[in-house]
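Shown next, in structure tokens, is the structure this report addresses.
One protein chain is absent from this view; the other protein chains keep their places.
We call the chains A, B, C, D, E, F and G, going by the order they appear; numbering starts again at 1 in every chain.
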Amino acid sequence: MLKEDELKKGPNLYTPFLGTTTGSWRLLRPVLDRARCNNCLACWLFCPEGCFEREERAVTLNLDFCKGCGICVAECPRQALALVEEGSDDARLLER
Amino acid sequence: MLKEDELKKGPNLYTPFLGTTTGSWRLLRPVLDRARCNNCLACWLFCPEGCFEREERAVTLNLDFCKGCGICVAECPRQALALVEEGSDDARLLER
Amino acid sequence: MLQIRWHGRGGQGAVTAARIFGLAAALYAGWYAQSFPSFGTERRGAPVTAFTRLDDRPIRDRSQIYNPDYIVVLDATLLETTDVFAGLAPGGIVLINSSREVAGGRIPAGVRLHYLDATHLAREVLEVPIVNTAMVGALAGVSGLLPAEAVTRAIADVLPEGLADKNAAVARRAYELAGEGTGKPGAAYHDSRPV
Amino acid sequence: MLQIRWHGRGGQGAVTAARIFGLAAALYAGWYAQSFPSFGTERRGAPVTAFTRLDDRPIRDRSQIYNPDYIVVLDATLLETTDVFAGLAPGGIVLINSSREVAGGRIPAGVRLHYLDATHLAREVLEVPIVNTAMVGALAGVSGLLPAEAVTRAIADVLPEGLADKNAAVARRAYELAGEGTGKPGAAYHDSRPV
Amino acid sequence: MRAYLNGNEAVATAVRLARAEVVAAYPITPQSTIVEKIAEYIADGSMAADYIRVESEHAALAACYGAAVTGTRVFTATSSQGLAYMFEMLHYVSGCRVPLVMAVTNRGLAAPWTIWADHQDAIACRDTGWIQLYVETAQEALDTCLQAYKIAAHPEVLTPVMVCLDGYVLSHTEEIVDVPDQEAVDVFLPPYRPEYAVDPARPIVFGIGAGPELYPAFKHYQHQAMLRAREIIEDVDREFAALFGRSYGGLVDPYYCDGAEVVLVLMGATAGTAREVVDDLRRRGEQVGLLRLRSFRPFPVAALRSVLAGTKVVAVLDRDCSFGYEGVLATEIKAALQGANVPGTPEVAGFTGGLGGSDIRPEDLAGIFRRCLEAVRRRDRGESPAVSGGCSENGKAEGINLWLS
Amino acid sequence: MRAYLNGNEAVATAVRLARAEVVAAYPITPQSTIVEKIAEYIADGSMAADYIRVESEHAALAACYGAAVTGTRVFTATSSQGLAYMFEMLHYVSGCRVPLVMAVTNRGLAAPWTIWADHQDAIACRDTGWIQLYVETAQEALDTCLQAYKIAAHPEVLTPVMVCLDGYVLSHTEEIVDVPDQEAVDVFLPPYRPEYAVDPARPIVFGIGAGPELYPAFKHYQHQAMLRAREIIEDVDREFAALFGRSYGGLVDPYYCDGAEVVLVLMGATAGTAREVVDDLRRRGEQVGLLRLRSFRPFPVAALRSVLAGTKVVAVLDRDCSFGYEGVLATEIKAALQGANVPGTPEVAGFTGGLGGSDIRPEDLAGIFRRCLEAVRRRDRGESPAVSGGCSENGKAEGINLWLS
Amino acid sequence: MVKLKELPGNELVQGSYACAGCGGILAVRMALKVLGPETVIVTTPSCLLGVTTFYPQLAFKVPCVNVTFPSTAAAISGVVAGLRRRGKSGVKVVGLAGDGGTVDIGLQALSGAIERGDNFIFICYDNEAYMNTGVQRSGSTPPGARTTTTPVGRAGRGEDRPKKDMLAIVAAHNIPYAATASIGYPQDYLTKVQKAMETEGPAYVQVLAPCPPGWGYSSHLTVKLARLAVQTGQWPLAEYEGGRLTVKEVANPRPLNEYLALQARFAHLLASK
Partner (left out) sequence: MVKLKELPGNELVQGSYACAGCGGILAVRMALKVLGPETVIVTTPSCLLGVTTFYPQLAFKVPCVNVTFPSTAAAISGVVAGLRRRGKSGVKVVGLAGDGGTVDIGLQALSGAIERGDNFIFICYDNEAYMNTGVQRSGSTPPGARTTTTPVGRAGRGEDRPKKDMLAIVAAHNIPYAATASIGYPQDYLTKVQKAMETEGPAYVQVLAPCPPGWGYSSHLTVKLARLAVQTGQWPLAEYEGGRLTVKEVANPRPLNEYLALQARFAHLLASK
């Protein structure tokens, strides 16, 4: 909760402020095969959540904000990305 | 003043309703020389107050609403209209 | 308190006249003053009124003026369609821009009438028949409420530079004519009839 | 009064489930009922909740539900990010769509857990993994609050014609599985652990 | 017919039953599902009406006004920002005495942005010359819309009506609703054919200009009509009851107020929760009651006075705030109780809460009652201070979500 | 400098002296001459500001808001329909705690169409979270605009201010005004540089969304700031007096209220006329007084109570009407006087008049006093009825232009 | 092609409080000759509303629905729908608004109504400023013009933005019919109104309507200026029909100064030369 001091100045707050990541929304998970990536940057451009980072030879994928929309997978021209069921077989429930 | 009955129904009134003519606004008065009129209807068209009536051979002029703008005089191609000072020499004050 | 009502037509400058008179009184003649137009939009040609109040103490009354002490008529044709004398205080003074006397029928008893052929004067000095400043000068003269100086200085304050000088001249001339009080048509004069 | 909280994700139909359950109870099972979504806009994928209240007298309380008697979880992955057990009334019943048991850590004491692999069931009958009607049927069965008939009629009222029949079938099957109470994963069963 | 509907669906149903002919509306949460349902009725042929898909709420109300002056029955609905954006038109149509009906799904106003319920949106429009009826249930929403058409078009009223329902808490909450038969509604509500309508054969100017000598007269009669509406609202409610067997008390809806020491006054759906609390406290022997205000405009001064006369403390719950004064209901009820001819001078304690969707729980209401009952005890013992000095002057913040003004 | 200005010119002069940097406004009678004068100042180089020529009032206030969050001093002005059309934005900017200053040249609201003065426009906006100061003279208009900038931007207030002046009666009436020196104003009003401003180096979201758990907190503090403004308004008026030698009493401006049996409460320019009437009646030995309310929001409950405590009858003159209740001032003053801790329970008699430019003459005010004094006599004799039952319930039309509610 | 001689003689607006020589009221009076008595006017605050529908002077002989300033076209949609519901198909709904009420505050509503495809005519009488409130600039004020909000001074040279091209804007809505006209060319103007009347769906006519006090000229010049604006190329007569825009060419354009010199609002432009 905000402090009294902040509340008194009105609903104008410093940004960004992220109460949560959105990775938890994901039902499907993109899996990157870096070896296939030719660094065309399609995923980097098209991911609505900005989950990819450009690196020297291939992109990397950070799932903190990934919602599993599947766009990166659909747009990757080299099939370097695949979509798997998140927590399939309730995996994550058991894992942790 | 309106009647209670009318006031109770809101500010929606039958039209036209003219509390006054606007001839009294006039400082200049158009004078029509019907003999010169060739019925081209310029005045009839251009008078903002609708003071002219079309007749068989020439227009007629009714000054009830004439404000003396002078447009009819300016637009008459036959100089059938002239503008004179209304109440010049305080004429009307003396006349009546 | 003294109350003045100005009658004119939209575009003739009655509102400005009321203001010039008030300003002259307030800033250059030691009065407290208040001026205001008839409230509303004035269309060209339609009758309009404006008002000035003078007093020797601050003016706080904000109501309309119903019983003026002075009435100034910028355009004599208004006499036909408007009851310019309405509510005139007993013994009130009326100043009309006209080259001749107004027929008596509609003039209430006890009124003192003054005339100035301001149109003529304005045509002469300004080259246009704009009479408001002349009438301001005339009222100053006839009423004795303000010195001519106050009026001309007020005109300089209110009117744009290009117009101020000539209008000041017209006002001063009207003021002087009032002082002459000749009673002749064509000049400011006191009505001789016993009213 | 009995209070039910439904957990799902935007797009999974938790809100519709709450409504179907309420409607079934209200129109076909003699209850008074009330149902409402978690207030707000649901984005696809974001966790959402919905609520149903049942009572045998008119329901007048309009406040939110803080202590549900029943909790229905349409999507087991929510257990990871949401405290689905929050406020559960003592002795409360939780029904989870899952093919296997949930690890014990986060489960409060005194809770009765039921599972249904609704995803599997829905895939079988509906050919899509939409589980809300299955879970409605399951809750009806597990809780014994409503007869299967009430649920299927409510589904016919709420869902568009093309979808109603299959969903009614799914709900009925889930209802029956609950009745079987086999305790086997893949069916509705009562948790055997002493909690 | 017994149905399971939420408040918005109940409103849409009423509009269909009322045979509204022109509907113009703009989407806004949590109103939108009303007009979506109406669009559906029109699309499936179960309602014969024109739906004007306007580009804003200001336009929505202007379009409704245009349609209404042609002599058709008209409907619109909105909420919050949309109602605020209509504000100029609100005054206009009431001034023109156009008997529109509008549903307002109450929601708080930005900033900050909210989509959740409070009454600030409609309360802030209380001077616009609209009748405002606040409902408690989906059933009442339906029934009140039907009543509203009758009240608005009554020849002695000719005033538009807002039917206000709490966002989400009513609008999106399903419950059992008895849907009346079309035939019965047709009897209750004959077609709308006003005396004045757009007609080249008898030309009228709608919305003339009026100078200082005339303007006050129109406003005077507009006010008088609104005052007269107090009786018409009661009459229509009675007539409705006779036909449909349901009544809402007309202007006010008292619950256990007889002999109550503390009466809680509020509007809208919270009344339901409050009934539970009152029942509970009564069971414990506390002399408490609830007064639900149904008609906020016209403001039922006499009805309030007669109910609240013997009360010791009147607790008022406002889901709104007139910033720099206090909750609006509190102010208006105090005013109604001020003066020598109100016996006993009850103390009025204003509470503001439930803003922007903040939940009002039974325990919140119980807390209000408890504090007021304590004040009654103190008062009975001749002690002070009471619940409050009676107005915001003493208004130290008590809490952030529910404060005593 | 002694000048001869009307109310609108006085406002424009103040805005120039305050060194407003951005002005966005839309024309409307009788406001327009304020911004025309400002446009002139900018064109002749005597004022360094951007004038945004917007396409509507809603846009005007949105543009002002946009400019204000960049950290500039901003001005706008409007009236009547224009104010109503801004309504959504009014709530918004106050909710965002943007310290704008706006002049409102008061005028009635359509329908029927009017261009003449009453207070309906601003009064109907009393819940918008704006401070509202009503002025009596052109001088006060000028001085109050300067004060307004200081009040609005005070770090404990951060709330926009409306300076309300009666249309025509003040806006178009010339009188003597003392125009302060720029240097003195610069001392009183240093440049506006707020803590929060648009700056990519420290990015801020202005006007966030807030859920039910957060929204009430913002509203709570907004309300608290407005209550706190009561003291700030007084402080600023005192500070202004120290520098410029003129004071307006801060929140209220009492005139011969000490020991008065009847006090007339009103707002705006009519106070001047009322002073004449009070003087006159006092000369005749009547115990009457005048209380001019200067701050309508925040509503000065304590100040009103302390002035009106010993009064027998409080006459209230409303140039507005909350249709279906009564004049708004009457309601709010009754509320302030309600409750056990107001000694004597004065009777409040509400009069509504002066709508749509209807003139308020000295004799009208004298008539109000006369009727109230008669009621005092009756009250002293223990007779009834008094002036009124105290509210609109007894409100039979007394007259069309001035009625007792 | 409208035949002037055959137009009905009775006036459908008369007795208004417009200034002597008002181009706006003239534009309306002319249009009503073509529109005839089966017309409903919808109008908003403007000189027109002020001078025709203020009690005790109600000057229209056809029904008139006044509405708030931003809402002409929205109210039109309502009237159209209502009349349709009431089965009154023969009545034409005609919006009348000034340029401010059209190109500024009324633009959005107009855009919405055109988009909805309602059957109506919208006539904008363009006097190139907000006249009713005292000659403030509007989006339709031509560059250089002095108004009370675009004053002339050390730092101000009158209006500094081009005139909003409203014809192009409505054309961009793919409106069935739109045109500009001038009261100086009544044959052309009235023929356009006639076409608008015959159009199924929305039609728009923007007619130049000089204003003596607003522009600063003597009232008898109203029609002359309306002609000069066309002759000097300041006001092209254009028509948008069937998706095509045609602009009437001005054979021998007259020097712009002829037009400017007659108007006080442009005086500073000439003075500075």
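Assume a contact is a pair of C-beta atoms (placed from the backbone, for glycine too) under 8 Å apart; a residue touches a chain by one contact, two chains touch by 3 or more.
A quick note: this is a predicted structure, and the numbers were derived from the prediction, not measured.
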(request) Sort by label and list the shown chains the missing chain touches. (result) A, D, E, F, G
(request) Write down which of F:V11, F:C64, F:C372 or F:L404 is the residue touching the left-out chain. (result) F:C64
(message) One chain isn't shown here. Among F:L214, F:L264, F:L308 or F:V387, which residue touches it?
(response) F:L214
(message) With the missing chain put back, one of E:A110, E:I176, E:C257 or E:V288 would touch it. Which one?
(response) E:A110
(request) Go through subunit G and note every residue touching the omitted chain. (result) 104-105, 107-108, 111-112, 115-117, 139, 161-162, 164-165, 168-169, 171-174
(message) Applying the definition given at the start, please give the residues of subunit A touching the unseen chain.
(response) 2, 11, 13-22, 25-26, 41, 45-50, 53-54, 65, 67-71, 73-75, 83
(request) Touching the hidden chain in the full complex, which residues of subunit D are there? Just list them. (result) 10-11, 41, 43-46
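Operating definition for what follows: only the chains that are shown with their structure count from here on.
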(request) With one step meaning two chains touch, work out the least steps from subunit A to subunit E. (result) 1
(message) Under the document's definition of touching, what chains do subunit E and subunit G have as common neighbours?
(response) B, F
(request) Among all other chains, pick the one whose mean CA position is farthest from the mean CA position of subunit F. (result) D
(request) Mind pulling the residue numbers of subunit D that touch at least two other chains? (result) 39-40
(request) Check each residue of subunit G and list the ones that touch at least two other chains. (result) 17-21, 49-50, 53-55, 58, 60-61, 63-64, 66, 68, 70, 132, 134, 212, 219
(request) For this structure, give each pair of chains that are touching. (result) A-D, A-E, A-F, B-C, B-E, B-F, B-G, C-F, C-G, D-E, E-F, E-G, F-G
